[in-house]
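Take a look at the structure set out below.
Note that this complex is displayed minus one protein chain, with the remaining chains in position.
Showing chain A:
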Amino acid sequence: MKRTVLSISLLAGLGTAPLAAAGKPAPTVSVTNAWARETAPSQVNGGGFATIANTGTVDDRLVSAASPVASEVQLHTMSMDGGVMRMRQLTDGIAVPAGQTVMLKPGSLHVMFIGLKHPLKRGENVPVTLRFARAGTVKVNFAVQPVGAMGPGGRHGGH
């Protein structure tokens, strides 16, 4: 699976290289407070959350994510509609406008680990590669928290 991440990083790197060569300002995207919820052995999916800040002057977009712990990592939104929970994949990614901070948090946007290769254990760090349209790839560790957590928890949450 490391190969997958590497290849995705490589592709992303190639994608961003022409932008840099074209002399556009390098967008600044930072990902902090990344965390995921622990999962039961039988659970094949899990959710992850993070704070994404675009401190640059150019709009960016989180277009995809990948992790060696899952066969796929999707970007999802969750909404409540008349008491009904609706979760949807965001195939167009998540916009991260210039100068703004986007929160992936419970009850809202999240990354979804699909096809977990092993359960997410609390205390574990899950490596995730986030790919942005302009900023390229950002590697971040998602700290696994107890299932009841509503935030990154302890001091190991941020990266």
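One rule holds for everything that comes next: a contact is a pair of C-beta atoms (placed from the backbone, for glycine too) under 8 Å apart; a residue touches a chain by one contact, two chains touch by 3 or more; residues count from 1.
Rule of thumb we're sticking to: contacts and distances are computed from a predicted model.
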| item | value |
| --- | --- |
| Per UniProt, the name of the complex member that is left out, chosen from "ArsR family transcriptional regulator", "Quinol oxidase subunit 3", "SCO family protein" or "Spermidine/putrescine ABC transporter permease" | "SCO family protein" |
| Candidate in contact with the missing chain, chosen from A:R37, A:R61 or A:R134 | A:R37 |
| Interface residues of chain A (partner: the chain not displayed) | 37-47, 72, 76, 78, 80, 83-89, 91, 106-107, 110, 112-114, 146-150 |
